[in-house]
Every structure is written in structure tokens, then in C-alpha cells.
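A single protein chain has been removed from this complex, and every other one stays in its place.
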Amino acid sequence: MNRIGVWLIGGRGSIASVTIAGQLAAARGLLPAVGLVSDRADFAAAGLPPVESLVFGGHEIRATPLRAVAREILVGCGIHGLAEQLGEALDAVDADIRPGVTRGAGPQVEGHGDTILRADSDRDAIAAIRADLDAFRVKHGLGRLVIVNLASTEPPAEPRPEWATWEALSAAIEAGASQLPASTLYACAALSGGDAYVNFTPSLGSRLPALAELAERAGAVHAGSDGKTGETLVKSVLSELFARRNLPVLSWFGQNILGNEDGRVLDDPHHKASKIRSKDHLLPKILGYAPQTRVGIDYVASLGEWKIAWDHIHFEGFLGGRMTMQFTWNGVDSLLAAPLVLDLVRFAALAQRRGERGVLSALGAFFKDPMGTDEQRLVAQDEALLAWALGTSAE
Amino acid sequence: MNRIGVWLIGGRGSIASVTIAGQLAAARGLLPAVGLVSDRADFAAAGLPPVESLVFGGHEIRATPLRAVAREILVGCGIHGLAEQLGEALDAVDADIRPGVTRGAGPQVEGHGDTILRADSDRDAIAAIRADLDAFRVKHGLGRLVIVNLASTEPPAEPRPEWATWEALSAAIEAGASQLPASTLYACAALSGGDAYVNFTPSLGSRLPALAELAERAGAVHAGSDGKTGETLVKSVLSELFARRNLPVLSWFGQNILGNEDGRVLDDPHHKASKIRSKDHLLPKILGYAPQTRVGIDYVASLGEWKIAWDHIHFEGFLGGRMTMQFTWNGVDSLLAAPLVLDLVRFAALAQRRGERGVLSALGAFFKDPMGTDEQRLVAQDEALLAWALGTSAE
Amino acid sequence: MNRIGVWLIGGRGSIASVTIAGQLAAARGLLPAVGLVSDRADFAAAGLPPVESLVFGGHEIRATPLRAVAREILVGCGIHGLAEQLGEALDAVDADIRPGVTRGAGPQVEGHGDTILRADSDRDAIAAIRADLDAFRVKHGLGRLVIVNLASTEPPAEPRPEWATWEALSAAIEAGASQLPASTLYACAALSGGDAYVNFTPSLGSRLPALAELAERAGAVHAGSDGKTGETLVKSVLSELFARRNLPVLSWFGQNILGNEDGRVLDDPHHKASKIRSKDHLLPKILGYAPQTRVGIDYVASLGEWKIAWDHIHFEGFLGGRMTMQFTWNGVDSLLAAPLVLDLVRFAALAQRRGERGVLSALGAFFKDPMGTDEQRLVAQDEALLAWALGTSAE
Partner (left out) sequence: MNRIGVWLIGGRGSIASVTIAGQLAAARGLLPAVGLVSDRADFAAAGLPPVESLVFGGHEIRATPLRAVAREILVGCGIHGLAEQLGEALDAVDADIRPGVTRGAGPQVEGHGDTILRADSDRDAIAAIRADLDAFRVKHGLGRLVIVNLASTEPPAEPRPEWATWEALSAAIEAGASQLPASTLYACAALSGGDAYVNFTPSLGSRLPALAELAERAGAVHAGSDGKTGETLVKSVLSELFARRNLPVLSWFGQNILGNEDGRVLDDPHHKASKIRSKDHLLPKILGYAPQTRVGIDYVASLGEWKIAWDHIHFEGFLGGRMTMQFTWNGVDSLLAAPLVLDLVRFAALAQRRGERGVLSALGAFFKDPMGTDEQRLVAQDEALLAWALGTSAE
């Protein structure tokens, strides 16, 4: 069995620790890794790498041991006893988690870490990250890696002229004149070495023309952004009801409350701005017009790992009559995200094996703000994913 | 403009009166007929008959004038002033509404009507219905009619051996040995004359092999059954989330409360049985397994025309973690049903124009329990409808 | 029958127009004035003035005729045809609505009115308001008036030293050195003439020591503030469950969405600050400790007169187990507020008849932020109101 190297940015965070623990648990037959799209019977013919074949490492700025983080998070997710069973396996992964970069990561992150990769320039940071990736690959005898960004959401970055081409951006980096956010530094390091980069957050990551160019040049694949795990996931299915039935949506108001570290960081308006932007542009694309929408996110500490969304949909019917639908979604964010991370790794590895390069637009089903496609409807996204994975796409 | 004759069983009921008033209002430019699937831009090339071309008649067992019914129902739906504006036009339609049949229509209907078409046998009933249809056609100079069943839900009918073939059933009818429910008597009358029969209720209607055969022989089209207007509509979209994301549904509990005549009749357990049966078989088909489901329907008089559904979905996630989703749907049943009735008439008329015969399986999107197809997913049903209407189906 | 003069600040707003139309409708027997606390059988012995005895006037900054406003608002509230029936009676009230003051009323009000009472100083404004009140009293031969503030919520006012005593404040007013918000200018004018002042909004109004002193001196009564009509009303009842059952509330998150003019003004953060402050201090007083709370208010235009609140309550049970309760409140703000306005007028008039003076602390049941009492529990507030009205209070 070929082993696949997976490198998680935010390697001791909630999603990473549940992803790692879940993969270890599944590989040992302790608990089932429920909820993987890639485990569906209709993907069987795609020849995806088995979940057991993954090997984890990562970057992280907090020093709390993975074992301790995993225990706390898993209990918060309602999974008891597992972290204890996995103790040494978690420690082994922890040994491959390296100090992370905080440059340009926003006020709730910069200056808050315990284990920081110090770098005086973007150039030095990229080089140091790349060295960590190479060391991990060599140590475990791995081929190309899949890097997944699971770090806290960064504030929106102001576009700059040098983002337009890789030539301009690489010159600026060399000259010490670039100001890239951390997520993009990681993406540069990953793609320049030919590794895959997957952005599970709304941070900038590889979403700039210069990095799209870099990926093509380096023969690397990338995908993003912002994992579609809860309210937006529901929207991307439910909005079809109104579209297909030709019922005009008058307004769609959504409110999220959550209690984990992600929520704490998003409580800072600088960080929240990226999230709101990512969540709020889906309805116009699906409906073909723009009803009034609002997406609220608030931090409610007592909820811990739980994320509750309440959505109120106001729509018009026959003769102008008005009706409503409401839903509440009670999800555990990390349990919803972790299987998607494993899915993304498997699909990215498939693309690598096939020698693909550039944006993996077929992975749009996993993202709130998919790169390389305007399709936002889950069903259509999933059909596209299936066709790509099975090699039956029309194109 | 060719006029299309539409014959509504239950012609002075809630759905019928809103359908008729809505068509009249739209034809006069008084209020927009919002919510017609057939009005979507992507159906434009299908050449559907315009809504303005419809001419209405029907059967009914209650004597209250259409104008009075429409006023009460429309106000109950929140549409004020329209019935007054349409007074004479409603009276004109009312003149084409004839006494209805109650044979086999269940305890809440038999013996309750004011204007009953008396018939000593199924044979006589069919003949009398057929005579009404022919008189309507002649009076207005119409071609083939579209009959739509909007009457109260009948109790489930016990299958009988003579249902197997038209030969056996027609012999039993002739011999006075058949015991067909009212919905099927209407279907026999419609199909035997080559007219279209659409069953918007869960009653038996044309859902028996003998009538399928009759339709083929007579060159008539038919479709059904049970209009998908509320909770089941949501289910047929939302369940895809769990299927596509491979999240096992542990249980799906739904409770409907409604206050109109439909609710009053369904409050009788004999009548309710048909409804529950129709609503509850969709999830296993979409999910591929059968979670515990319950569908409750209760009559709450104060709700009037409103129908509220509360659904509680319990599902499993990564590592066996458990999460929930709930929704409430606040709909006005008649406002949701009426545009679908107009849609069905337009699509049935299209099929007639094309010379189709037999079950219109492409109309499955409109029904809780679609005939001629096992597809229950709204998106796939809608794609099939579009392909059929535009003549781009693969088949 | 002695007539009671009622003067509404914001006399052509949503609540005022529904209050006036409702009183006129009830007096004419057209529609029942449902939902008056003062109509309960247990208040019968209090000898409250009949609803029919009220005579309305007011101040307003918008020029749209009351008849037109009332028609639009009532239809938005689902009450059809009433404004037409009341046409001339509404016009008669409209003739007693005078241009209003906008000084210190906040960015969404100042500079937005059509009919402004121009005044170069607080002193001039108070004098002009007072002249309007006196003219109304003389014209209709009324005794003491009840002034009710129904105007848009003002931004929070910064306390100033001269607020401490009436001597200091009146000196500052005379000297042109005061900077009172509009709500307080109206309160000064009302109280200085011995009339009652009731503040149905969270604006400052009479909530400063100087005006408390003025009321005592002038023999006037006053009450406030911020009518308790929706989410806070529910909270003030439901929180007792957790208090009485000793179940610790971990967090209580509330989100309001509303579509009327009130919502549009509150969409401005300066105005919203007053509202949030008023809504959010109730739970600690009832529970005896302060769980994490948030109160969100957002403007959703399509909702019109409707106000929807979603509250999520997270609480702890036996052995530290965690449970939740959620509620949604679907209310029409003006229909909930109008009967309380009529109640407040009747109770204020009772206090006037009894020769009371100063803060009417017994009216706390009507307010989110009651003056003169710390009691926030609806049941205890209502018992206190009953005892006061019937003259059976222990004190």
C-alpha cells in the first residue's frame, strides 16, 4: 500500500485533531469513519487511496500536545474514550508537527502562538516551510504531499498589483517587498515543490492569479476554499426547492452561533469579514437574482464544539401570497469537517496520480466558495465530482 | 389561441377555487400567477399553451356558489379583494360545475354532499360523468379535456382481481359487479373518452393496471398521484444532503398540522391512511435504506388554510457522533397547489398535442407518489421534466 | 363620559396609527380591541376609563396623511378594509397632529422629516410643544392629558451634570446651554404642565433625576420605558422556569428580525445601541447571575410589519448534563404594542384621577426597562399592577 503524506496547517486544532484521530481509529477498527463522500458505493470504481494509507504531519503555533487537544475536542464532540485508546499513535503524529507561521494571520493569531516559525521575510518563511515539508517526505519515504489549510480564518487581504503574475510576485518575494498572509505563504511553499494545496478556510491561500500560474508551472494541483459543512451546505441543497418550483425568495436570513476556537477568532470583526463574504454569495448564483440576505455569526462559549444555525426563509407564492420556512441545524463542526478533509486528500491524491495540474474545479462540492467553477448547487457539484472521479466527464 | 378545457373534480374546493381565481386574475392582469414551474425561462422553448387559454368546469358535491367559496378561501390565504373583482367571471365558471359522484369516497364524504350525481351502478356513474364531460366540450367547442382530481382523499381501496386487466374490469362494470371508488370512476370516464386524467390526490384514481391499459387503448394520457406541495417537497430536496454527503439518517420524524377541509377529512383515520402511505415511502428510495420514519397529520381548526410541518431529522456523523436538523414549513396549501395544477394542465395538454399516450412519467416532480417512475428526488425529477418538455430526453 | 386626551409622539407611525384605528374601530363596534390587559375581568373593579373615552392628537415629522398610513400599516398587519371604514374619523384625528421636534433624535431622524417644529433652543422647543398640548386641551375641553412617546428610538444620550436636579437643568435650558434629546423635550413639556408622560421607547424621555423631580413638583405622573411586546416579554416569563427549577442557564442567545420603519431606524448602529441596552439586562435580574447573552436585531425589509425572534437557550441539568430550548416568536409588532398603549393610557388616567404623582412603578409589566422598580418577572409585575389598580397593595 502506497502511503499518502498529509500535512495539516493548524495541526493541533479542532478539525485536525478529529481528522487525525478519526483516521487512526478507522485504521485500527475502533470506530467507523462515517460520513466520507469518497466511501459511497458509486465512487468505488475510482480507485481512491484507502483511508488507512494516510500519514500525518503539520504546522501549528500552539504547544498543547495533540493527545491532550484530541481528548478535549473529542469529548466536546461527544466521542469518549477514543483519545485514550490512541495515545501513543497521537504522540507519534505530534512528533511531526512543526512550529507554524503567523505572519499576516490577523490580530487574533499574530502574537498569540507558543511555537512560532520565526522568519524575517516572506521569502524566509516560504523556505522554512518548504524545508519542513521536504524533511517530512524524506523521513517517511513519501511521494507528493497533500497540504490542507485548517488554520484560523485570516482577515481579508487587500489585493496588490504583484499578485497578477508569478513573475511579479516571485520578484517581490525575493526583494522582500511582498506582504503575503500566512495561508498564501504555505500555498507558495506547497505548490512550488509540486505538492497539492487544499484550502479548507476562507483565507486567501492560493486564490490569486500568481499562484494559479505557479501551480500550472510546477505541475501541482490546488483546491478551495472554505469547507462547506453546515448552514451553507443546507442552503446549497434547499435553495433548489425555490429555484425549481419558481417560488421567489424574498429574504433569507441566517444566524450561526458556535463555541469553539473558530468561533472565538471569528468574534473579531477583522476575521469575521472573510467568513461572511464566503458564505453570502451563493444564493444569487443559484437563484438567478439576489434576495435580501444576511449571515450572522456569533460566539457563544457554552456551545463548545457545537454550531447551531437558524435560517428564516421568506418566499412568495401564487397570487403574491407570502410564506416562510425555517430550519435549525445542530452540528458538531469538527465531525462534519473531518470526513471532508479525508475526502479532499483522497481526491487530491487521485489527481496527483493522474498527473493533473492546476485548480481542481471538480472538488467544488466541498467548498462554500469553490475555485474554478461558478456551480454552487450541491447536487450538480456532486454529479460533477462523480463524473470526474470516474473519468466519465463530458469534457 | 386554442382554448384548453380543464375539468376539476372538487370544483368548488379550496384548491380548485384558488386555481380558477388565479387563472382568471392572471388572464386579466390583476395579480401575478407566481410559482408556476412551467413559467420558468428554461421551459420557454417547449411551446406550452398559455395560462390564459384555459377554460374551467368541474364536478362538485357542495352547493355553496364558487364566488362565495373563493372569497372565503382567498381571504383565508391572505388574498383580499380578488374574489370581489372576479365575481361574474367566477359565476360563469360555476355554471359549468355539475353535481359530483360520492360512491366509494369514504365516510367523511358519502352522505355529506348537497349536489350529488345519483347513479345505481358504477356503469351508470361513468356514463353520467362522461356525458357531463362531452356536454362541456361541445358547449365551449373544445378539443380533448384535462381532468384533474382535487377531491377529498378517499380511504385506501382494497385491490380486487378484476383490476388486473381492462377486459376483466370492463366486464365487471358492465355486470354491475365492480366497486370502484369515485376517483376511479372519474378516471374511467375521462380516459375512455380519450381525455387526460391527472390525480392530484392520494386516492386510487387511475393507479390500477386496468386503467393503464385503458389509457393506452384510448390514446389518453394520465399522471399522478398526490401533489407534492409541502413537507414531502422539502424532503425530496433535503434528503439529498444526507445521501450525497453519506451521512446516515437515523430517524426522520414529521408532523403536519392543518386547518382546512382537507385536514378535517384527514382527521378521520380511514381517510388519513391513504395520505400517510403516500407521504412515507420516499426516503428509502432516495437514501437506499430505511431509517425510522413517522408522518403525523393532525387537524387544527384555527389554522384555516395554513399547513405547518415540523420535521426532526436525526443523523449520524464522523465516528458515530449524532446531530440533528429541524425545519418548520409554514405554507398555504392552496397557494402551493394551485400553480402546480396549472402546470400539470399545461404539460398534459402538451402531451396531448404531441399525441402521447399512457402514463406521463416525466411529470413525477409534481407528485408525492409519482406514477411510472421510482425517481423521488426533486432535482432529478425536474431535470427529467425539462428534458421531456424540450424533447431532449436521452430515450 | 369624561373624555381622556391622549397625545402620541410619532402620531402617524405604525404603532400610533394602529392604536388610533383600533380605538376608533372598537368604539364603533367594527372590530374587537383584543389583547388589552386592562380589559381582563380581574381589573373590572378598578374603574378604569372606557376605551371609548379617548381623544387623540399628537406630534409627527412625516406628512403622509394618517388615513394613508393607517391603510398601509393595517394591511401589513393583516387587517383589511378597516382603514377605509374609518376614513373620516382618521382625518379628524389627523387634524390634531402637529409638526414634531427632531432636535437630538439621531442621524436617521434629524434632517429626514417633512413637518418639523423649528426651534432654535431647547427652551423654545419645550414652549412650542407645550403650546400645542394646551391648544389641544382647550379645543376639546379636556382635563389633564396623557402623552405617549412612540417615536423612533434615539441613540443613547451622554449624561450631563445638569441632569442631576431640576434647578440645574431648568437653568441650563433657560441659558440655552442644555442639549436634550427630543424625547426629553417632550417629557419636559408634558410634565411641566402637569400632564402624564409615558415612554414606550428606549429613548431617554423622563429617565433623569431632574425630570423625576419636575414630575413630583408639578404633580404629574410618568412611566417607562420601552414597551415589552415580543422577545423580551417571552423572556420575562420563560426565565422563571429556569430560576424556579434551579437549572443554570449557560447562555441565552436571541436574534430578532423585523421589517418595519422601527427596524429600518434600528439598522443604524447609533440607534440600535439604545435598544440592545434595554433588552439585555433582564436575565441577570431574574436569574441572580449573568449567563452569556446576546441580543441581535436585524432589518429584513420583506417582513414588513412582522417581527420574528429566535432564541436559543442552553442550560445545565443534573450531573452537569446539557440541554437546550429554542423558541420562535412570530409577532406583528404594532398589534402587540397598540393594546398596551391603550392600557397605559387608562392606567395613567387612573393615577391622575387618584391624584398620584411621580413615577408609576406599578406599570412595570408593560416595559422592557421599567422605571421605579427592579422587578422584571411578568407574573410578579402583573400581580403588582393588579394590587395597585385595585388599591390592595400591601404598602
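Letters are used for the chains, namely A, B and C, taken in the order the chains are written, and counting of residues starts over at 1 for each.
We adopt the following convention: a contact is a pair of C-beta atoms (placed from the backbone, for glycine too) under 8 Å apart; a residue touches a chain by one contact, two chains touch by 3 or more.
All values reported here derive from a predicted model rather than from experimental measurement.
Trainee: Hey, which of C:77, C:157 or C:257 is the one touching the hidden chain?
Mentor: For the chain that is not drawn, the touching residue is C:77.
Trainee: Any idea which of C:29, C:141 or C:321 touches the chain not displayed?
Mentor: If we include the chain that is not displayed, C:321 is the one touching it.
Trainee: Which positions on chain B touch the chain that was left off?
Mentor: Considering the whole complex, chain B reaches the absent chain at 250-251, 253, 255, 257, 291-292, 294, 296, 298, 300-303, 308, 310, 312, 314, 322, 326, 328.
Trainee: Can you list, in ascending order, the chain A residues touching the missing chain?
Mentor: 75, 78, 80-81, 328
Trainee: In the full complex, which residues of chain C touch the absent chain?
Mentor: Given the touch definition above, chain C has residues 18, 21-22, 25, 31-37, 39-40, 74, 77-79, 82, 233-234, 237-238, 240-241, 244-248, 316-332, 334-336, 338-339, 365, 377-379, 382 touching the missing chain.
Criterion: only the chains that are shown with their structure count from here on.
Trainee: From the C-alpha centre of chain A to that of chain B, how far is it in Å?
Mentor: Here the centre of chain B sits 45 Å away from the centre of chain A.
Trainee: Using Cα averages as centroids, what's the distance between chain B and chain C in whole Å?
Mentor: So the centre of chain B lies 50 Å away from the centre of chain C.
Trainee: Which chain A residues reach two or more other chains?
Mentor: Touching at least two other chains: 322, 326, 328.
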